[in-house]
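With one protein chain withheld, the remaining protein chains of the complex are depicted in position.
To keep things simple, chains are lettered A, B and C as they appear, and every chain counts its residues starting from 1.
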Amino acid sequence: MTQPERSDIYGLIAMFDTADALLACARRTRAAGYRKVEGYTPFPVAGLSEALGQRDSRVAWIAFLGAAASGMAGYALQYWTAVIDYPIVSGGKPFNSWPAFLPVTFELAVLGGALAAVLGMLVLNGLPRLHHPVFDAEQFGFATRNRFFMLIEAEDANFDPEAIQDFFVRCGAREVSEVSA
Amino acid sequence: MSQIFRPGANTVARAVLAGALLSVPLAFLLGFALVRSPYATGVGIAPPQPVPFSHQHHVGELGLDCRYCHTSVETSSAAGMPATYTCMTCHSQLWTNAAMLAPVRESLARHEPLAWQRVYDLPDFVYFDHGIHIAQGIGCSECHGRVDTLALTRKLKAQPMHWCLDCHRNPAQNIRPRDEVFNMAWQHPANQLELGRRLVDAYGVQTSQLTDCSICHR
Amino acid sequence: MAPRAMVTPMSEHELAPVASPRGDAVLAPGQTFATVEAQIAASVLAGSRRLWLVGIAGFFAVSLLFFYSVTYVFAVGVGVMGVNIPVAWGFPIANVVWWIGIGHAGTLISAILLLLRQKWRTSINRFAEAMTIFAAGIAGLFPIIHLGRPWFAYWIVPYPSNMGVWPQWRSPLVWDLFAIATYIIVSILFWYVGLIPDLATLRDRSTRRWQQVFYGSLCLGWRGSALHWRRHQMAYLILAGLATPLVVSVHSVIALDFAVTIVPGYHSTVFPPYFVAGALFSGFAMVITIAAPLRAWFHLERLITPRHFDNMAKVMLAAGLIVIYGYAIEYFMAWYSGDPFARYILIRRALGAYAPAFWVMLACNVLLVQTLWLRRVRRNVWLLFAVALLVNVGMWSERFVIVLSSPHRDYLPSAWDVSFGTNWDYAMLVGSIGFFFFLMFLFIRWLPAVSISEVKELVREQREAE
Partner (left out) sequence: MATNGDIDAIRAQLAGRNGDGLWKSLEELSQSPQFPAFLERDLPRLAPLWRAPVNRRDALRLIGASLALSGLAGCGRPPPERILPYVEQPERVVPGKPLFYATSLTHAGYARGALVETHMGRPTKVEGNPAHPASLGATDIFMQAAVLDLYDPDRSPAVRRHGSISTWTVFLAEVADLRARLRRVDGAGLRILTGAHSSPTLAAQLGALSAQFPEARRHVHEPGARDAPRRGARSVFGQAFDTIYRLDRARVIVSLDGDFLAGMPGCLAYARQFADLRRAARIADAGRMSRLYAAEATPTLTGAMADRRIGLPARSIGALAHALAAELGIASPAAAGTLPEAARSWLRDAARDLLANAGAAAVIPGDQQPPAVHALVQRINERLGNTGRAVLHIDTVAAPADRAGTLAELVEDMAAGQVTALVVLDCNPAYTSPLAPELARLLDRLPFSAHFGLYVDETARHCAWHVPARHELESWSDARAYDGTASLVQPLITPLYAGVDRLGFVAALAGELETGAHDILQRYWRTRRGAGGFERWWRSSLERGVIEGSAFAIRSPALRGAVEELPPSPESSAGYELQVRLDPGVWDGRYANNAWLQELPKPLTKLTWDNAAMLAPADAAALGVARGDLLLLKIGDTAVEAPAWPLPGQPRGSIAVHLGYGRTQAGGIGSGRGFDAYPLLAPDGGVPWLREGITVQATGRRMPLATTQHHHDMEGRDLVRRMTLEAFRRDPRQLEQDATAQPPAESLYPPYDYSDNRAWAMVIDLNACIGCSACVVACQAENSSPVVGKHEVLRGHEMHWLRVDRYYEGTADEPRTLFQPVPCMHCEKAPCEYVCPVGATVHDSEGLNVMVYNRCIGTRDCSQNCPYKVRRFNWLDYTYDQERRGTLAALRNPDVSVRSRGVMEKCTYCVQRISAARIDAKKEGRPIGDGEVVTACQGACPTRAIVFGDRNDPGSGVARARANPLNYTLLAELNTRPRTTYLARVRNPGSDAGGASPADGDDGATGDGDADE
């Protein structure tokens, strides 16, 4: 399609009354050929992100890697300090008393995993981001309370305000407004 | 609804977050730097002394042997500081009325000891024994550096515990022939390690024992 | 009390609140997004309350007692506490174990119940988590207070010191450091991650500028987009998955402080599971102790329903039974193993110098708990509150008995002696409790004590339930 660049517009946003309405609309976006779509809800709505065709599970992998790395580092630290750097006889036990090294290894693995998961989530979500165009949208304050929003970005290949407008209306949006970039 | 924050806030927020995360390692680094700094170790600081004694002059130029003043260095844990009489053996003849030496003459006259400022001060719970190090072929300069080049005595090497351990773990890297111990100018040969290993065996240095806590702490 | 009026376009949920299908709902019937939000947010955003001021002032005074006595002990030496040879571990250690135990319920509710898809957790997990963080934090202080040279406490941390020496990794005390520190950090992360969306809600509810900035920056600019939620939920689930083994490991490690020694009365393989159970036991007791007044005070009756108390009581009962099993096994093993030393100490426990504490422990943790079999007790909030309170007392006596009584009759009769707390010990114990509630008060005033977004999710599900 050929559309003039609308650089002063971030996208079109629609407000829905219920999660179900939003979900229903979301399920139709892909059929309608929209790709750069985002939904906003006050609580996680099951199925929404799938409906919008989002498949990102990198957080899990990041967490797993974090846990594995810091766990191994933990054991390595103990082994190096107790066996290589300064071995001292303590209680007549061998320098590498591996059973006694496991608790710390485990705790560090958990710590690493948790930190990785949270940081990963923040980074992937691009947080912190205190300022964002979508905050300018009318009524958007209710997105974290009891209203449900859907936004189609100007970036979208076939972005056409009028078309999107009545697409949203057809989906039963309570009101549609423009979000300036 | 309207924006609460200006666009710049994003960068600020991220900077703050990153800073918070980085501050922890930075604080650690600062600590390390501090305890290793001359402020803490006293390296290179020549404390004021009653008499501006110059090792450079007495040892470097006149060639006095360490043991002439530090008499008990071979026999005892303490190297020993010269009694006023020791100074006066020469200075009753030389520089007999040099103003610089007035405190020495006074000490003799009043029979009051000279009060020197410690330069190397190990903690009281460290029991370092000069005698055994000398006997096992550790030269003065290994720990004290080229004292014979100092016009005013100052600490040339910080002496933290891990520094002691480095040598106690592998004395071969620092040990030297016994007859070179008091030779300040002695240089480690190229084959030091190989020479060291021979000396360690010859002098019966029991390396396995040198890292025992009880070797230095009681 | 009433939520401030808001300009909200009407949505049919407000028009026709749905009655919950089952009588025994997690939430009271007729809840809507707006109402839950209002109820929860009210406690935070509404103007100051006299009751709150009085309470926090009182607890602050008690915390001062804590800080004074700690300073004194640091200044003069641990000798002012009731410790000696052979009883070299005293109140501080008992307090660590007790506080850590209390600190366990939060994570359990948030993590394990989340994994078990227990919906009823949503109303209580948030402040339970806060409780966990504060309790664990206080627990983390006591080992330091216990030290002879607290100013060298950092030597237990592995760092490249210029002494060239390292921690001694075989020591369970080192494991403690890592366990407790990890536990505190993970709890905070878990709590904060769960808090982010609610902070956003508060940002959008608040009308005063400073509140908007405050909550706005705390929520990191949360937008609630589907992708945010997707990752958020994944991270949250992973945290739960990690926290669950963690919470078990923490009190097991604490138990190992005792179990790995050869002190008769400490040296017992049953300690780890039995300490963990004890932790949940005292933890849930503390949750109830806090939930009951909180609910009455902020009128959260419709969020925290009798069913919550019922469930918590059941968990308490279950944990209590495991604890009782632990007591029994201790005695059984002492008899069965034929170890004369263990036998002797367990008898002295019941009859010796520490007998009073021992019998208090049995009365509270064994007898009293049996009342929880009765639905009437489980459903009567204030009755349950009383039971929970006494269980806390009983659990402290348990820690006290284990820590102090065991070494006082160990191997060589010539070395036997007894030791009891001095005023400083009691000052620190009472003070730490005061400090804990001081922190709780700050929390309920500044942050939503119940998870808004999760309750909303629940509301939606209840609507679909018809």
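Quick notes on this structure:
Just so it is clear, contacts are C-beta pairs under 8 Å (C-beta built on N, C-alpha and C of every residue); 3 or more make two chains touch, one makes a residue touch a chain.
This is a predicted model, so every value here is computed, not measured.
Note that the absent chain touches A, B, C when the full complex is taken as a whole. From the options C:Val165, C:Val270, C:Ala296 or C:Ala363, the residue with contact to the chain not on display is C:Val165.
Interface note for the absent chain: among C:Ala38, C:Leu64 or C:Val80, the touching residue is C:Val80. Shown as candidates are C:Pro160, C:Pro293, C:Pro340 or C:Pro356; the residue that touches the absent chain is C:Pro340.
Residues of chain B in contact with the chain left out of this view: 34-35, 39-42, 47, 71-72, 75-78, 80-86, 107-108, 111-118, 121, 123-125, 127, 129, 131-132, 135-136, 204, 208-209, 212-215, 217-218. Although one chain is not displayed, chain A still touches it through residues 88-94, 97, 100. Residues 72, 74-80, 83-89, 143, 146-153, 155-156, 165-168, 170-174, 177, 257, 260-263, 266, 340, 344, 407, 410-417, 419 of chain C touch the missing chain (whole complex, contact as defined above).
Basically, only the chains that are shown with their structure count from here on.
When every chain is reduced to the mean of its CA atoms, the largest separation from chain B belongs to A. Judged by contacting C-beta pairs, the busier of the interfaces A-C and B-C is A-C. Centre-to-centre separation between chain A and chain B, using Cα means, comes to 58 Å.
Distance between chain B and chain C, defined via averaged C-alpha coordinates, is recorded as 53 Å.
For chain C, residues touching at least two other chains, in rising order: 164-165, 203-204, 216-217, 220-221.
Counting partners per residue, chain A has 86, 88, 128-131, 135, 139, 141 as the residues that reach two or more other chains.
Residue ranges on chain B touching chain A, taken from their complex, read 1-10, 13-14, 17, 165, 211, 213.
Put simply, chain C touches chain A in their complex at residues 8-9, 11-13, 32-34, 37, 158, 164-170, 172, 174-175, 178-179, 181-182, 185-186, 189-190, 192-193, 197, 200-201, 203-205, 216-217, 220-235, 238-239, 242-243, 245-246, 249, 253, 256, 453-454, 456-457, 460.
Against chain B, the residues of chain C that register as touching in their complex are 159-165, 203-204, 212-213, 216-217, 220-221.
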